[in-house]
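Here it is, the structure in full.
Excluded from the complex is one protein chain; the other protein chains are retained at their positions.
This part shows chain A:
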């Protein structure tokens, strides 16, 4: 955040310094400038209209002496309209040629005309600054543009080839920079490629054939160069492996940045899951797969339903918690000797690798959650930094006009749509800025909002209640079923609860959409946030009810629910939920979107296809990811299922989009939305799951019949036991135990950390505040400088006219507003 503020400061500083510089030079140096720069100008096209506005504004400002400009914006607007009336009466063409030349050669305007010279000068300054910075010289602050211009004039005011000297200076500066800086400088200069190659040849004419990166060849630089090559090679491979690059480009080109953000979010989630899956399989699944536990093979009929319910032969597989043993695997043992207990080989060879499965389970899950949390918080803060606006101005019109055109969009239809979008937004913004909003009947508006909120909250509450009762009912049914024979119908009943939940997840958002359409919000942004909030509340309450059910009821009294291994059961439930969610999404995409398109085009006769609902789809993704994270503790292979699901979802959504939908007309602030999504992923989703995982590990008694934590009072005792064992076997590592007891069991440490964290936040907010104040002060200063500039120009003109008058007694009559 601080960086973005600094960037704001530097152009402001340059402008300020430039105007300072200009005001410092007295009128004689102005004449010098006129002489020197009068030669090489191509077009001194008079900008007469703005000159008049300048004059009148200057006069009016001097007369009225308005000090607090910003707060009198309305008055200024009024004045401007008065001034525009006065311009017709004003004198046109009254600026003399000399004044016009001065004006058009001002540094702030010379981007188009003397572009090469100006850019080379700027490059010069920057390279000088860099060189001085590297030599620890602090004298950089005043080497701004005007100084260089002044330098050029003092040194060789007679020399026409100013450009050549500048170029030589630049070449010398470049040669003295380090390689990395040189590359960065060359890349960042807005010169044409031909110019840059010329410069490069000039600067390194004696090192023909070598690349810039290999300009110095001592031994350590050779190593550095080799490292660079390796790194570039790796990056090249990584970038060529970028998943779905072409497809994403096509989608972005056709539908814009908003829809693209959904797919980018999907890709991010995929990467998280791949990471989870790799770590889990490497440290958890593989060791256990190599040394499978001995258990009686139960006879299960292999029907296809197992894939959906997770029961049957899957329940005693690597998928679920119950499969994992609480043994320590010694690598010197033969596989069939690895039984429950301490493992084979009584005299432990100290150099033998012993792999403690419960410990591995505990630490793997803990560390993956920790790393995921860090990565999430980091990406969230980066995203926040990108979308944070340092200070809000009165309106967004300039920003919208300058930066809203998406150059990636290439199809003609999409381009036309984008133009329409922008037109609508501009018109809306204009009407907002210049006129007030209509005063709707406030009372009826309030009542409507109240009604809408009560409907949505009420439906959420009833949905949650219904799920709670249904879950209890299903468990009773399951108990009854378990007493009887196992049949297909009984297994299929396991799918009822997930089905009902997914139904609720699908239908209630539709209800929310209807309700918000009824409410008829004025601003689309508010409507979007409200809908996201309602959907989020629905999902949080559903998940909350389910978690209470699993962790609070089932885990606490597993015998009452007839379960040997409650963790496996919870894992299976989560697996079922994930699958049913996917199936319902597929059904919704196929039937919902496709059939709705047919319906709306055929029956309702709308010409436009339906719009891709980004918010709803993103919340679905977050819901799926929450389920995965909840289930990782009980089902280590659940990330693999989620990976497959996300892959299939990508292709399905892509084809559905291309066939059924079209780009939205609504405003979509892509970067702020991405920030919102990542923060939704982090805060309710990840935080909630980590809280529940920690709760499970710390307070719930694991089942005694299955899993790696059997016979332990709590799951985290495996870590504690290991620490104590370490103390007894290897006294040198006793400090680890001490660290462990300090960190984990001492609440003071957490308080300290929280305190430090809060202090850092406070200091950063204060710094931001201070920088905001500086920015507003500088803005005021710049406005004052602008007024000074106008004052000087009018004085210059006045003096010039005074001088002209005695020379030409028949002075030209001041032309009135007829000439243009």
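Note that in this section a residue touches a chain if its C-beta (ideal position, glycine included) is under 8 Å from a C-beta of that chain, and two chains touch if they have at least 3 such contacts; residues count from 1.
Convention: contacts and distances are computed from a predicted model.
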From "Beta-catenin-interacting protein 1", "Calcium and integrin binding 1 (calmyrin)", "Sorting nexin-30" or "AP complex subunit sigma", the UniProt protein name for the chain not displayed is "Calcium and integrin binding 1 (calmyrin)"
Contacting the left-out chain: of A:281, A:317, A:721 or A:779, that is A:779
The one of A:410, A:730 or A:766 in touch with the missing chain is A:410
Sole touch to the unshown chain from A:291, A:475 or A:790: residue A:790
Residue list for chain A contacting the dropped chain reads 4, 7-8, 11-12, 14-15, 19, 43, 45, 47, 49-50, 53-54, 57, 73, 76-77, 80, 104, 108-113, 183, 186-188, 190, 192-194, 196-197, 200, 209, 211-213, 236, 239-240, 249, 257, 386-390, 393-395, 397-399, 401-408, 410-412, 415-416, 419-420, 422-423, 426-427, 430, 433-434, 669-672, 779, 782-783, 785-787, 789-790
